[in-house]
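Starting off with a structure, shown below.
Removed: one protein chain of the complex. Kept in place: all other protein chains.
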Amino acid sequence: MEWLFLVVSIVAVVAAGMMLTRQNAVHSALFLIVNFGCVAFLYLMLDAPFLAMVQVTVYTGAIMVLFLFVIMLLGAETTTDATGRMRWLGLAGSLVAIALLMIFAFPIASDMLNDEAVDGGDARASLRLINAVPGGDEQGFRVLEMGFEMPLTDEVAASVNLAGLDDGSPGASIEAVRYNDERARSRDYTDFPAGDYTLSATVSDGSYESSDVFSATVSLAAESAHTVLLYQNADGLLEYVLLEDDIHAPSVGTMRLTLVNGLADKQVSLVDVGQYTTIRSLCENGACSSLLPHRVLIDQLPLGDQISIELDEGDYNLAFVDQDQTVLRILADYKAERGVIETRVLAREPGVPGSQPTYRAAVYHAFAIPAFGSPEAVGQVLFIDYVLPVMLVGVLLLVALIGVIVLARPDALAQAERRRINRRRRVNRPLVSVIAQQTGADVLSGEYMPKLTPGDEPAD
Amino acid sequence: MFESPTIAEFVTQSNLASTLPGTLLVAWTLLLVLVDLFAGDEREHWTPLGACLGLGVSFVANLFVYAPAADQQTALYGMFIADAFTGFLNIVILVATLLAVLMSRDYLMRAGIHRGEYYILTLLSSAGAMFMVAANDLIVVFVALELLSIPLYILAAFRSIKNDGGELALKSEESGMKYFILGAFSSAFLVFGAALVYGASGTTNIPQILEVAPAVVDAASSATFYLVVGTALLIVGLGFKVAVVPFHMWTPDVYEGAPTPVTALMSVTAKIGGFAALLRILVTALSVLLLVDGGVAAWQTTISIIAALTLVLGNFVAISQRNLKRMLAYSSIAHAGYIMVALAAAGTAGSADSATQGALVYILAYMFTNLGAFAVVMTIERVDGGGGNIDDITGLARSRPLLAMAMTIFMLSLTGIPLTAGFVGKFMVFAAAVQAGLVGLAVIGVLTSVVSAFYYMRVVVNMYLRDSSGELLPALETVYVRWAINIALAGTLIFGIFYPLASNLVSMVSIA
Amino acid sequence: MENLPLLVPLVIFAPALGAAVNFFFGARLGEKWSGYIGCFASLFAFVVSLLLLVYVTGTNGAAAVVNPPFLDGWLRIESINLDIGWQLRVDSLSVTMMLVVTGVGSLIHLYARGYMHGDKWYPRFFAYLNMFLAFMLTLVTANNFLMLFVGWEGVGLCSFLLIGFWWDKKAPEGWKNSNAARKAFIVNRIGDFGLLVAMFLIFWTFGTLDFFKAGELPNTSAKYLVGWQEHNGLLAQADDDHDDASDDGHGAKAVCVPAAQRSVDTHESASADDDHSAYDTHSAPNPLASDIRNLYCDNQHFDSAMLGVFGQTADRFGTDAVVDFGGFQLAFDDVIFLAALFMLLGVAGKSAQIPLFVWLPDAMAGPTPVSALIHAATMVTAGVYMMVRANVFLWELNHAGYIIGLIITLVGAGTAIMAGFIALGQWDIKRVLAYSTISQLGFMVAAVGIGAYVAAMFHLVTHAVFKALLFLGSGSVIHGVEHGHHHAHSHDHGDDHHDEVSPHPDGGTAGGHDFDPQDMRNMGGLRRRMPITYITYLIGTLALAGIFPFAGFWSKDEILADAWYEGFQLNEASGFIAFGVLLIAAAFTAFYMWRQIVLVFFDDARSEAAERAPESNGAMLLPLLVLAIFTLLIGFINVPKATPLFDGIYHAYEFKHFLEHSVSSVSKGHVLDFNLLIAGIALALGIASIIAAHRIYKGKGLASNKRDQLETGGASRPLFRLANARLYWDEIYASVIEQPFNRAAGFLADRVDWAFLHDYFHDSLIKRGFDSIATLLSQPIDLGIVDGAVNGVGALVERAASWMRRSQTGYVRLYAIVLFFGVAAVIVLMLLPFIQSLLQTGS
Partner (left out) sequence: MNAIGTEPYIILSMVLFLMGALGVLIRRNAILLFMSVELMLNSANLALVAFAREWGQVDGHVFVFFVMTVAAAEVAIGLALIVNIFRERQSINIDDLQQMRG
């Protein structure tokens, strides 16, 4: 790789040098294109394929062509550099430039000798919290604190805190996620430096403030995403599981669906039941006893476990069933969109004690990390985080448009003038031509026109 | 898949409401483009009126958004910062633009270059300034700076659209070209500086740079070097916009050649944008990082030297100018030096707030006074470009006593005589400098303002105490221009006499 | 009575309102009403000042600080703890100044109604006069340096406007007027710079600009506290309040002041007691001072930072306090010394002292009432007032061995004798008075220098009265001669010429011929034509000459007595200098004034105009008469102790006791008995000078060719020439500095550098450089050192500027490379602090 870099950079520098020294502007422009091409190549080496493409199309393709166009339009290829004024500028400028380069290069080079390795920067990890604990069920969920079991009477809000293991530095904390926050977004992930952390979670409901549920030591790798899933175990106590999310883009044409079981007493399966109407008829009474021909996508998932599958693009009717083939939840007309990463957590909905429990399959989206430097990567940042500059740049382009129109269209003002001249020409043509004959110029308009011979006079 | 927010989510999450003054102005201007397209020649006054109205709308929005007690908040995902600083400078920019627009119509009509695009460009340039003032990210600083500058390049060359080969058209063209070349040159430095700062800190967000910077400085590695050189280049790029020595060379030529209302506008808004960005970047992001000894930022020496050079050069060269616009150009360089003094003072730990407030009051005073002075100069200029010399205003007190009085007050304010806004600004700046331990700089400031009396008073003497040399000029005073002068005069006097007004307005400003 | 001080804003607002009305509606009001409004505003201010006098005397010298609510917090920067209110101070010193300003001002307003009659800018003139009053009163009522500075600048502006009032006259005259105005403004700016620097130093040092905080008495600092308390019975009261704090009553005293200091101070004040000190009868407890008093006695830790500038000075001076200027430190005492020096520069500008006196003679271009009011009676005394206000500085400095007193004395005495000498040889009636004013200001400044603050103020007051009288009298004379000239020439030239002539009496040269109504050579014999003017002028002259019993006698005598005491009793150099020099200057005064009397009023008329000069009208004569009466009486406000004839009739040192309440140093000074010897010497000198002048000029008129008698005499000719040419300072400069420089230049240029870099070095640098130095040095000194300096420095600056200008070649690429150099410079500058650390990592 070094030699490649060396060759390309030498070409770039030489091209720039040629650009500076060519007398013919067209040559200069062509050398600049070479230089830009080299830079585009360097972009490729720097993992920026998108920018490399933009560099070639916008810079080389558009801007430089514009330059060339104007040079040729004006016939200004060799506009005189001959005037000998201020020749010292080049020398003085070069001296300063070299001095500056020395200043620039010395510390960088010394640092480079010290540390050859690429500093990868801070590797980031991501974390989010999913709360699968419904409150309000007096018989059920309890949090164990100080040896007592306390019933949770209201919706549970859970928080997670990550503290650095080594230095106690705060890693991340996620505040007050409620059960009802059923639709989570990719932006719910919190970023923090990768490393080892102490994970602790607290819950609180309407009557109890912040009870510590547990704490544990976790190791979170770089470029990974994790989900803390809070659920209730068979004993009604709160537990958590740390799930590693697969955030790499799913295979082309598929979506990735991850199923997590948040039900203490059941092993959940996911099945694809062809026709919607049949399911509907099956479950009219609220109790779906058994299913007609179906395809099992995920089989018998125990509590707290997760399994990911890739679904092809298309419409599905999905059903979650337990080990007894009882249908817990049906997702009718489920659209599988390509590129989506989705997590479904099966959890019990809060309900009146004693009544038939109902279940929900809460959906959580995860983000898909696009490849570094890809159009997706740039685009994501561009249109959310940098929406203000995008807006400003849009206005700027409008300004450029208006400016070019204003500057390059003096004829709008001149039109009236020209009309006036033409009118006068029509009226006084014979007189004008006599004068023009003697002077060779149109004295009224100041424009040059060919000499007229007497025979050319108009007949009017 | 990437989830894009819905419009409603975007509006709430991005806190779009706090960017309203700027965004409304842009939106209004875009409407104005259509109005201008379809209004036709006989309704060409629609565009200037619409421009004034748009400024008013933005002004009202600004009053609502930046209510006195409003807290500092960010918007548009941390790109935009809405605080008292932004609100105050927005008002200054809007008033300046209003005055410039009021001045413009007569000038354009007289010069035969009245085009609706002029106002659109003016408004968009000001919108750029407003976003620059609120920029919380180096990228926004750069883009807003370009949005501020590029319309000014065009406007500087606006007289050349007549293309009649007249001297003024040539001058205007030359002015636009010079401004553009040097502006692009300095922009390149700015971008490179921003790149280096990004390389050192890993972020372009100004508050985040502040978080990272101390560690970078302590590391004393090449990252430190990037940061320092990057800071230097940022100072260069922004120093060019505010025209401080040695990045000032373009100023007199461009100011002279550009249409006078454009000169007036660029002498204010470009400086405001530049100084706001300098304050935000240096005081917010790069102050802590370079606190080398005794709570003094390492850039303080540099800024102080620049300020001193600017004060001396600006004031001294102004003495030998005969052309009023050129004189005002050098004077504006000098005034940039005074604001630079405040900036230097902000480099001492603990005095950032007072220095910032001083700078803001100075900017306010300078805005009113300078625009007023340019408006007076504009009224006495002739279509052929004559009448702009210092000898052409002899005896103005006789032919136009009120105009001469207004000019006198502007000159007094520029000198810094008490009971004018100029004094208030100078006082606050020098007080901040003294408080920050920059006594020498304050003394230079006082001395050079004594020098400045020399050339400002020459204008007054010429108007009042000399007989007219030639025939008196037919001064242009229409309602628009008169209003511009009146507003400027009122601002100069009100803020000069009722001191607490200005200091109360800025009392909540804090950017450190 | 208690609420009277609340009236003090009216003192400023009345003239300000008058100015505004005259400015905006003057043209519509017409001459009559415009004059009425101007006079009424001034008289109203005078009446208010009288009420304030009643307050100050009635409450036994209590000082009040008034803070108009709507101007509270006029200047406030919270972040640096700066809060300067528009506080107005009413104490004996400011009331004295207010009375002088409004009293003399009112009379001059009345006079101007007659004098300016027919002027086309009549309303504007009154607007300016009123505006001047407003600013002057702002200056004298200020309770802090900033307000003082506002007034200081404001009166400078009005002076500028009024000197150039007739700028629109025809070519030479109008130019002269406008140049004079510009010169005054620029010279004053130099002085203002000094004052500004002093203000910065003071603010930096004390953290405040207030003279005294509200309720603070001049002597309320820790050093003087005990004496003050004991004499006011306050300690007992404090003890009562703090019985629980300490069983022993004396313990409470110790709370306020360190014991060691206390004993010393008690002793001092006890000795001062014998000399009618401020502490015995004249300083009753100030009703407004209660909070400050509580501050001292309640607060266990006395903090002088809560005091005003002067209180802090008194407290911290002589301690080891240092002032931190960021980069360096200075001893507190040295800082005060510096501040006083810079203040002196301001004084030199405003009060026309060496070397900034040059603007004042030129300022006579303004209308005569302006000369009387601004350039004789009030504005020019602002410097003296400020120094008296800052007496604590000077007092402490003098007693710590700093030579500030000597410097001030040298400046003042030098100015006095120099201006007095120049006045001997002038022909212009107003110019004589102008130099006389400079000379008398020199007296006052010298008095301040020797620590005789009361004498300075006393002379300020009397001088204001009789110099106003003289100026108004001269105006009357000029007016008369001018009208006589018109009468004489209206037959010759016809009516058209009459119309051309400007109605302004001062502007006689308009119309194209050379008659100068101000030239004393064109006068003579006016005694008979203008009897009232003559009488009043004579009274003024005698007062100025220091003849018993006119006002000038008392005030000048007190300065001389103080100088004598300082020199011969205390062996201070400044006293010797002041005594000797001022005595000679006093003799000069008597001589040139009597010369003027003889030339103007005695003998036969020397021109047709003088023969036909009419007496002025009533509006002008009335102020003359009133001022003449005051000139007779005003001297008795401060008759010294043990004066023969007057002892027992008048309270001795009435004015001194009055001022003691506000000028703290006065009470610490010595008290002199009337010294017959000195009075006798001075009086004898004055009378001798008058007799000499009378013998020289009376009856002989002028010698042939309208030359002065002294000029024709063999021995005195050089002296007269010297005075007439204003001391030939230009030639002195030329021979002392310029010629050696030229010779050196020639040597360098011809021998050393002839071949080497000839073109550039010789032509551009040396020749041009020496040319500019020569130009600078050869500026005629009578146009003023500073005129020369301003122009010379101006020329240098312009040259430097145009050099810098030439670098602006218009080439974009040059601009770009300058920018590029700037980039390199900024980068290097920024890197400097880091280079070491970067190098360490590099190695």
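Chains: A, B and C, in written order; residue numbering restarts at 1 for each.
Note that in this section a contact is a pair of C-beta atoms (placed from the backbone, for glycine too) under 8 Å apart; a residue touches a chain by one contact, two chains touch by 3 or more.
Note that the coordinates shown come from a computational prediction; the quantities given were computed from them, not determined experimentally.
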Displayed chains contacted by the hidden chain, counting the whole assembly: A, B, C
Touch with the omitted chain, as defined above, among B:Ala169, B:Ile319, B:Leu465 or B:Ile487: B:Ala169
Pick from A:Ala29, A:Leu220 or A:Leu311: which residue touches the chain that isn't shown? A:Ala29
Out of A:Met19, A:Leu229 or A:Ala347, only one touches the absent chain, namely A:Met19
Can you list, in ascending order, the chain B residues touching the missing chain? 138-139, 142-143, 146, 150, 153-154, 157, 160, 163, 165, 167, 169-171, 173-178, 180-181, 184-185, 187-189, 191-192, 194-196, 198-199, 202-204, 222, 226, 252-253, 256-257, 326
Against the hidden chain, chain A presents residues 1-2, 5, 9, 12-13, 16-17, 19-20, 25, 28-29, 32, 35-36, 39, 42-43, 45-48, 50-51, 54-55, 58-59, 62-63, 66-67, 70-71, 73-74, 76, 79-81, 83, 85-86, 89-90, 93-94, 97, 100-101, 104-105, 108-109, 111-112, 115-124, 372-373, 377-378, 380-382, 385-386, 389, 393, 396-397, 399-401, 403-404, 407-408, 410
Tell me where the left-out chain touches chain C, residue by residue. 805-806, 808-813, 816-817, 820
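Keep in mind that, in the parts below, only the chains that are shown with their structure count from here on.
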Centre-to-centre distance between chain B and chain A (centres being mean Cα positions), rounded to whole Å: 35
Just the number, please: Cα centre separation of chain B and chain C in whole Å. 42
Scan chain A for residues touching two or more other chains and write them down. 107, 110-111
Multi-partner residues of chain B (at least 2 other chains): 221, 225, 229
Within the complex, chain B is touched by chain A residues 104, 107-108, 110-112, 121-122, 185-187, 337-341, 365, 367-368, 370, 376, 379-380, 383-389, 391-393, 395-396, 398-400, 402-403, 405-407, 409-410, 413-414
As the complex stands, chain C meets chain B at residues 73-80, 82, 149-150, 153-154, 157, 164, 167-168, 171, 174-175, 177-179, 181-182, 185-186, 189-190, 192-193, 196-197, 200, 203-204, 325-327, 794, 797-798, 800-802, 804-805, 808, 810, 812, 814-816, 818-819, 821-823, 825-827, 829-834, 837-838, 840-841
Could you please specify the touching residues of chain A with respect to chain C in the complex? 85-86, 89, 92-93, 96-97, 99-100, 103, 106-107, 110-111, 114
